[in-house]
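My structure is below; once you've seen it, I'll send some questions.
One chain of protein is taken out of this complex; the other chains stay put.
Presenting chain A:
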Amino acid sequence: MGKARAASCSSSSTESSTQIRRNLSTDLRLGLSISASQQDDPFSLPSYLCIFNVSVGDDDQASDWPPTKPLIMRRALEEEENEGSSATFFVKVYMEGIPIGRKLDLLAHDGYHDLIRTLDYMFSTNIIWSEMDGSVSAYSETCHVLTYEDKEGDWMMVGDVPWEMFLSTVRRLKITRAM
């Protein structure tokens, strides 16, 4: 059969994302940005295909399960293909004390909570921003504050303005040690 074709297989995406994202588990000390995307491994099926019982690379074979209208299924598959080419907005992210920065696609996140989750994971820390979860203690040792540089060159705390407005004004992000 060639390609893996199972009714259910484990997702290769990280637990922080609900969509298939590039894998962000990079070794920060080495400053490497190796992202293990689906494209690198032709034999691992993106998990959505496992449900749809479609074999990769075989365009002629239409699936007959699940029994949903073809256009809806095709849209779901197209969306996955297009995700790479849809609008992106990468900004630099620096952590205080570490000379090598990271880059992050803000448009791949749907709001502040999503962004903080990604940053927490990327930098292995707890991020403080203007809308705090009660669960994160402000006195924890591994806490950092998230700030951004806006169009006017000022450094502001992330989270005060609506997400859209933030997107239109942010230039880059910085994670500094909590005072």
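One rule holds for everything that comes next: a residue touches a chain if its C-beta (ideal position, glycine included) is under 8 Å from a C-beta of that chain, and two chains touch if they have at least 3 such contacts; residues count from 1.
In this text, contacts and distances are computed from a predicted model.
Participant: Unshown chain, UniProt name, "N(G),N(G)-dimethylarginine dimethylaminohydrolase 2 isoform X1", "Actin-related protein 2/3 complex subunit", "Protein AUXIN SIGNALING F-BOX 2" or "6-phosphofructo-2-kinase/fructose-2,6-biphosphatase 4a"?
Facilitator: Matching the unshown chain against "N(G),N(G)-dimethylarginine dimethylaminohydrolase 2 isoform X1", "Actin-related protein 2/3 complex subunit", "Protein AUXIN SIGNALING F-BOX 2" or "6-phosphofructo-2-kinase/fructose-2,6-biphosphatase 4a" yields "Protein AUXIN SIGNALING F-BOX 2".
Participant: Residues of chain A in contact with the chain that isn't shown?
Facilitator: Touch with the absent chain occurs at residues 7-8, 11, 18-20, 47-52, 62-73, 75-77, 79-80, 86-87, 106-111, 113-114, 162-165, 167-168.
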